[in-house]
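Below: one structure in structure tokens.
A single protein chain has been omitted; all remaining protein chains appear in their positions.
Moving on to chain A:
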Amino acid sequence: MPDIDIDDHSDVWVFIEEHAGEVAPVSWELLSEAKGLAEELDEDLVALAIGEDLDDVAEEAVERGADKVLVADDPVFEPYRADPYGEQFRYLVEEREPDVVLIGGTHTGRDFAGRVAVPAYAGLTADCTELGIDEDGHLEARRPAFGGNVLATIKCERHRPQMATIRPGVFATADPDPDHEGEIEEVEVIVEEADTISEVVERNVGDTADITDADRVVAAGRGVEGNVEPVAELAEALDAELAASRAAVDEGWIDGARQVGQTGKNVRPDLYVAVGISGAIQHIEGMNDSDIVVAINNDPNAPIFEHADYGIVGDLFEICPELVEQLEDVDDPAEVLA
């Protein structure tokens, strides 16, 4: 085991994930949350951006509270690949010795976090939903375990940095403050294209829906049996974002960016309508912050009804169109929905 002097490590880092100039919302969620952690630890809040043409991203990170932004700007980082990202990030971690490193629990974040944690011999906790600092100044990373029935607290007392990936949608985002000041530093890029061991041949990315800050969410589950249409129409009639359970995503009916639950995103809308969703605990976990939950399912014993405020037992293929029709009868849905 390496000899690590914990006191040599300081600063709370947040990885700013961006793809072709578009920042993943979880990055800003983490920056907001990490500000409190940095204050508690009396350390600086540092944003780290890796990619190409990052000037706007760096400036926004300052407005959103970063004391310092480290920018690794080079074509080698666009589009994302695990090996150059991991290598560059590892270099910066070893050179600058941060105390805490937070990364969004997206496919990208979960893809490369281990490539940093392993060579740095850092503790890495997956998919956290709560963060805190204990009395000795160690990060307490909490994550659901055993299908969401328990919350496990993971600590890393003898290694640094303390790394964690955090599920999207768990933390709220604060508004940017244009008057906030911070330093932007271009760091040395140590990765060369010739050394990479992977190549992105083709990338087809369209729908990068953000369901995490929607006011209304309508989610489809296995019960739709491949026919998402009635649920999508209900979502439209309610001016809601369409979401899905893991089952519906795994079947390929709905894009993974819209998955609610343990391996997907957390949502916190005013209204959550679960259609044809049985209510596995992993799904409940992702929607439990919703204000009002409605369940539509033909199985009266489906667990979802225990986690819903209002439930209708019945055929979703009849109930959804009826709801749509009645919503359309309203002269100005927007007014009623406001």
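Heads up, the rule we're going with is that a residue touches a chain if its C-beta (ideal position, glycine included) is under 8 Å from a C-beta of that chain, and two chains touch if they have at least 3 such contacts; residues count from 1.
Basically, contacts and distances are computed from a predicted model.
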item: Undisplayed chain, where the name is taken from the UniProt record, one of "Thiamine pyrophosphate-dependent enzyme", "Acetolactate synthase small subunit", "Electron transfer flavoprotein, beta subunit" or "Effector of murein hydrolase LrgA"; value: "Electron transfer flavoprotein, beta subunit"
item: Chain not shown: contacting residue from A:Asp55, A:Glu95, A:Glu183 or A:Asp291; value: A:Asp291
item: Residue touching the undisplayed chain, where the options are A:His9, A:Lys35, A:Arg64 or A:His159; value: A:His159
item: Contact with the hidden chain (one of A:Thr108, A:Thr212 or A:Ser278); value: A:Thr108
item: Touching residues (missing chain, whole complex) on chain A; value: 1, 19, 24, 79, 81-83, 86, 106-108, 110-115, 117-119, 121-127, 134, 140, 144-159, 197-209, 216, 238, 250-251, 255-257, 262-263, 270-271, 288, 291-294, 305-313, 319, 322-323, 326-327, 336-337
